[in-house]
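Shown here: the complex without one of its protein chains, the others still in place.
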Amino acid sequence: MVDIMVEDTITDRDNVLFEAGIKLGALYHQFTGSPVNLRTVESLEAAIAQSISVQPCVENITVSIDRDVLGSKLNDEFGYCELEGRMLNVQIDARYGSAKVHVSMEFNKELDYPLMKIDKID
Amino acid sequence: MVDIMVEDTITDRDNVLFEAGIKLGALYHQFTGSPVNLRTVESLEAAIAQSISVQPCVENITVSIDRDVLGSKLNDEFGYCELEGRMLNVQIDARYGSAKVHVSMEFNKELDYPLMKIDKID
Amino acid sequence: MVDIMVEDTITDRDNVLFEAGIKLGALYHQFTGSPVNLRTVESLEAAIAQSISVQPCVENITVSIDRDVLGSKLNDEFGYCELEGRMLNVQIDARYGSAKVHVSMEFNKELDYPLMKIDKID
Partner (left out) sequence: MVDIMVEDTITDRDNVLFEAGIKLGALYHQFTGSPVNLRTVESLEAAIAQSISVQPCVENITVSIDRDVLGSKLNDEFGYCELEGRMLNVQIDARYGSAKVHVSMEFNKELDYPLMKIDKID
């Protein structure tokens, strides 16, 4: 009789998805809440993309903040608002070893939720 | 001749790893930087664990802040410090459909880095 | 003829107001964005109050998260939301030398803004 221990191997695909998730969670909770208006939004987009780009496994990242949503959230008295998840559109290409994924975050109106999802696995 | 388009299917396993990564990235960038000392560390641990526990796919989470590292980082003049990644030990069980994973974050001395990793996939 | 240099003296009153402002700004931008629901809100309140209490000049702090606003913001699908400024009621007593102040943050409906203000100076 043989007792076979089947070690569940963790693959590059597993790791790249894990890493891609880390980046989206990090981005969201680091930068939402930042004061922003229409004059400053471009520098915030650039800084977010560059900041997350330095982390492991990130091959490409684009960050876009929805000007329409931003404009609708500006406080009448003070002329600014905070960066919210519903304003963010983020696209990330990540690689780990031989595995590549494209993941994204985009506000989902039906769910009323800034949905993070796996778009494509190579 | 047939041209077969093999659509790469995204599995529960893929999704649970992506979701588990999101949680670790979120936890880290939401809560590091919080003022803390040895009298208040317990409430911070509890709040972090409970906060992340409400997110999708989290079945169990334990958060432990290293008292020795914390003690060594306390400012002499002011008696507190900030929560840093190197103090955090986090264990998360996540589930998506039929897939379960255990992931963790722990400070890795060799890498001098708060390493997030996949420990087990079911 | 005498050239008198009137040095503008910085008083305890000046410093305590500056310090009180720091605490409210810190609290707001450290903790808003935290995932929360009605089961976990109490631990988050406790941790926020304890965290900020360790900082210089804080004599007393109470943090209260509005359950009604929280309840109204819960995502239907996922059962949680993020801590927002409009949910927070914070009261801080700060002291610097001989000067004491009471400052607060509370959502102001007319301004649609989480207003921080000086309530009392001793």
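Here the chain labels run A, B and C in written order, and each chain numbers its own residues starting at 1.
Here is the rule we go by: a residue touches a chain if its C-beta (ideal position, glycine included) is under 8 Å from a C-beta of that chain, and two chains touch if they have at least 3 such contacts.
Everything quoted here is computed from the prediction, not taken from an experiment.
Visitor: Which shown chains does the chain we cannot see touch?
Guide: The chain that is not shown is in contact with A, B, C.
Visitor: So one chain is hidden, and I want to know which residue out of A:Ser34, A:Ser64 or A:Asn89 touches that hidden chain in the complete assembly.
Guide: The missing chain is touched by A:Ser34.
Visitor: In the whole complex, what residues of chain A lie against the chain that is missing from view?
Guide: Within chain A, the residues touching the omitted chain are 26, 30-31, 33-37, 39-40, 43-44, 46-48, 50-56, 78-80.
Visitor: Can you list, in ascending order, the chain C residues touching the missing chain?
Guide: Contact residues on chain C toward the absent chain are 8, 10, 13-15, 17-30, 103, 116, 118, 120-122.
Visitor: Where does chain B touch the missing chain, residue by residue?
Guide: So the residues of chain B touching the missing chain come out as 28-29, 32-33, 75-78, 82, 85, 111-113.
The working rule: only the chains that are shown with their structure count from here on.
Visitor: Compute the rotation angle for the C-alpha superposition of chain B onto chain C, expressed as a multiple of 5 degrees.
Guide: 180
Visitor: Please state whether the interface between chain A and chain B is built from the same residues or different ones, using more than half shared residue numbers as the mark of same.
Guide: Same-residue interface.
Visitor: Using CA atom averages as chain centres, what separation in Å is found between chain A and chain B?
Guide: Averaging C-alpha atoms per chain gives centres 17 Å apart.
Visitor: What are the residues of chain B that contact at least two other chains?
Guide: Chain B, residues with two or more chain partners: 26, 30.
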